[in-house]
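Removed from the display is one protein chain of the complex; every other protein chain stays in position.
For clarity, chains are labelled A and B in written order, and residue numbers in each chain start from 1.
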Amino acid sequence: MDRAESRDGKDGTQRRPGIGWLLRGLSKPLAGAAAIAGFVLWAHFGSGIQAFRSQVSSAPGWQQFRASYGLDDFGADSYFTRAAQNGYNLFYFTHEFGRRFTRKTARDAVNSCAGCHTAEDLAYGFVNSDRFDAKLGRRMSFEERVMRCYAGPMDGFVPTLYDPAVRDIRILARAVAHHLQLGEGARKDGS
Amino acid sequence: MNAITGTLLHILPALRRNLLVGVTLAVVTLPQAIAFSTTLAGLPPHFGIYAAIWGVLFTAMLNPARVFSGGPNTTMSAAIGVTLLPVAPPFGADYIGYALTLILLAGLIQLLFFLIRPLGRMLDLVSEPIINGLICGIGLFLIFKSLTSFAGLPINTEVEWPLWIAWQSLQAVLEIGNLYAIEIGLITLITCLVVRQIDALRNWAILIGVAAGTSYSAYLNATVGLQNTMIEQIANLSSVGFVFPSLPVFNQEAMPDIISILPGAVTLALLGLFQTVAAMRRMNRKIGGYTDSRKGIFADAVSNCLLPFLSSLPTCASFNRMWLVYNLGGQSRLTSASSALILLLMVLFLADLIAIIPMPAMAAIIMVVGANMINWEDVKPHLKDRREAVVFMASFLSVLFLDLFGAVVVGSVLAIAYSKWEQAHPNISLRGNVLKVRGNIYYGSLPVIESTYHSAIERVGNVILDFSECYYIDQEGIRWLAAVKAEQKAAFVDRRSEQHRRAVERAGATSRRGDESPGKNQRRRRPDRRRRSDF
Partner (left out) sequence: MATLPAKLLKVALIVSIPGGLYLLAVNKHAERDALRQAAVEITPACKAKLQDYALRPGEPYRSPYLRKMTGSWSELRGYSEDDVRAIQRGCNIVDDTQGQLARDGARERWNATRFSRSTHSSCDHCHQGVGDKQDAAGNRPVGSNGLAASWVMADMYDRFTGLLLPYELRQMQCYINSSNGFKPNAADDLLRDVTAYSRFLAAALDLKIGNRYPEQGMDEIAASATLRRGDDYVRGAHVYRQRCATCHGPQGLGTVVQGRVLYPALAGAESFSFDSRMNFARIDTVMPGFICRNMPLGAEGSLDNQQCRDIAIYLSTLPRPAGDKQGPLVAAWQQLMMTVMPPLTRYAESLGSNHTLHAPD
C-alpha cells in the first residue's frame, strides 16, 4: 500500500473518476479506523463505565436545598446557580464529586464537608474570612481554608485557586450568605 | 514445525528488544504526559495518560511509517490551555467539556486536510525554518508559561502575550511564590539537568528528576504537612481505569463559546499537522525511507476525532520520541504499541504513587522539555542563509509577539510567500546577447525577466532568449513570449536544439522534459524532489 501510494503521480493513472482515488490504498487504514471507532463505541455503550459529561448532575436533596436557601433569586438556571449546585454537590458529596481531591470513599464515616460543617457555617465562614489567623500567624482567605480542608480533614490534595472545587464552594457560601442576608464580619450568635 | 520455530526464533529477540524500548518510551512519556495535561492544557492528569496510551496506540495502528510515535504533545497541550483559559476555569467540568469539543473540532479540521488533497499538500510547503522557528518560539513560551505553576502560584486567566508577561511572572515567583513549591521545582530541575549530563541515564533524567522532587515533597508533607505547604499535586487518579468514555459539549447554550474557540481549533489542528508532517519528513530523511505524509494526516485526523470520546489529549507525531525509538533500536510500530500497554499497566498499578507527584515538579519538566525544543543544532543551519534566517526569525518572533493562532497564520503565510518568492526570482544571466532564464516563466517571475530583457534590448538591440532550462511556463508567460516573438527583436533557443540535446546526452543526464515544447509544458504533477534537482 505504501508503494502504490508513493508512486502516485508517476504513472499518471491517479485521476480515477469518483471517490475511488480518495480511498485507494487505504483499505487497511480504514479497517484500522473502523476498529478504533468500534472500540470507542464499545467504551461508551458496552463497557458499563459511565461517560463523563460536563453538565452538573443533580444530587439528592438539591431541590430542597435550593428552595430553602432561595437560590432561584439568582435565576432558575444560570451560571451562578449551576456553580452553586456544583458547590452543593461538592459540599455534601465530596467523595463523589470532588473525587480528585480526596481519598475518602463512600465507606468512610466522614466523607464530605457536610460531615463537619453546615451550609450556614460555610456562609458565616465566608463573611469572616480574609482575617488574621492567630494559630497560623497569617491572614487566611476563604479559598485557602477550603484548600486546607481538602488537604487535611478530607485526606486529599490541594486544588488550585480557580478550580471549581474551590470556586463553587465559595459561590455556594455566597448564595447562602445572601439568603441569610449576612454582611462582612457578621457573627453567628447574632450579636 | 521447523518453520514456526524459525519464525519464533526470529521474532522473539525482536519482540524482546521492542518491549525494552517500549519500557523506556513509556518511562519517558508518562511524566511528560501528566505534565502536559495538568500544567499546559489545564486538564486532569488522566487526559495526558490516555493520550499516551490510546493516542499512541491509535496512531501506531493507523500510521504505516516504520518508526512512528504519536502521543501527547507540548505544543498542542499549550494551545488547548491558551484557547480555553478565557472560556472557563481550568480543571472544571465546563472546561473539560469545551476541551473535548476543541479536540474534536481540530480532528475534523484535520480530516478536511486529508479529504482535500491540495490542502494536505500545502503542509509540505511549511519548510524546516518555519517549523523550527515555531518550535523554538513555543519552547521559550513554555518556559515562561510554567513559571507560575513552578512557584505554586495561581495561573491568571485570560489570554496573555507571553513575552510581555514573562518578566512579571518571574518577579511574582521571586516575591510571592510559594517557597516550598520553588524548592521542589528547583530540586526537580537541577536533578534532571545534572542527570542528563550522564549519557547512560539521559533517557531516565526526567523520571529521576520527578522522583527527586516527589521525594522531597513527600518529606515536606511528613514534616510540615500538606495543609501548610499547600503544594498542588497530581491528585487522586482513582477514576482512571482501563478506559474513561467522555462526551464533548455540543448544545445551543455552548454555541457562543464553541464559536469563540474555533480559531483555537484551527490552531490546534495545524500545530498537530505541522509537527506530524515535519517529523515524518525528517524521519524519512534520517532513516532513508519514504512514507507519504498523507498517511500521517489520516492517522492524526482519525485519532483526534475519536480521542475526545475517550478523555484524551490530542495526538501528533513527536520527532524527539521517534528519534529516541530509532536510536534505541525500536524498529516497528510494535514498539509504540508495547509502550502504550506498559503505560496502561503502570497507571493501573502505580496510581497512588503518581497521585503525590507535585505540580512544581511537573512545571520543571515542562521547562526542561521547552528548553529541549530550542535545539541549537537545528537552528544553526537556518542562520547561514539570509533568506532562511529571515523566515526562521519571523516565525520564531511571531510566537513571542502574537498568540499561537497568529503564529500559525504567520507560519502558513510565510510558507506560501517563501515558496512563491523563490519561484518568482528565476536565475537570469546575460552573456553577450544570450539571455538565459533558469527557473519559471510565469506571472510572478515575468516582471523580473522583462526588466532584464528590456535593458538587454536597449543595450544590444537583438537578444537570443534561451529558456531551455525553464521547466514551467504559464499562460501569461506564453502570451508574453508570443508578444516578444511578434516584435521580432528576439530569437528563441529551447531544449529542442540538437546541440543542447547532444551536450546533455554526453553529460549522461537524461532529461524527459527535453522533448517537450514550452507551449505544451504546462503544470505537471511531479514530486518536489525532482523539481529541486533542476537547479
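Assume contacts are C-beta pairs under 8 Å (C-beta built on N, C-alpha and C of every residue); 3 or more make two chains touch, one makes a residue touch a chain.
Because the structure is a prediction, the values reported are computed rather than measured.
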*Kindly state which of the options B:Ile190, B:Val266 or B:Ala389 is in contact with the chain not pictured.*
B:Ile190
*Of the residues B:Leu112, B:Leu179, B:Leu201 or B:Leu383, which one touches the chain left out of the display?*
B:Leu179
*Contact partner of the left-out chain, one of A:Val56, A:Cys113, A:Val127 or A:Ala165*: A:Val127
*asked:* Across the whole complex, list the residues on chain B that are touched by the chain not included here.
replied: 86-89, 148, 153-154, 156-161, 164-165, 168-169, 171-177, 179, 182-183, 186, 189-190, 193-194, 197, 256-257, 401-402, 406
*asked:* If the hidden chain were put back, which residues of chain A would touch it?
replied: 73, 78-80, 83, 123, 126-128, 130-132, 134, 138-139, 141, 161-162, 167, 170-171, 174-175, 177-178, 181-187, 191
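Operating definition for what follows: only the chains that are shown with their structure count from here on.
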*Once bound in the complex, which stretches of chain B touch chain A?*
44, 58, 61-62, 64, 89-94, 96-98, 100, 115, 154-155, 157, 225-228, 230-236, 238-239, 241-247, 249, 290-292, 294-295, 298-299, 302-303, 306, 309-311, 355, 525-527
_For the complex, give me every residue of chain A touching chain B._
1-2, 5-6, 8-10, 14, 22, 26, 28-29, 32-33, 35-37, 40, 43-44, 47, 49-56, 86, 99-103, 136, 144, 147-148, 151-152, 156-165, 167
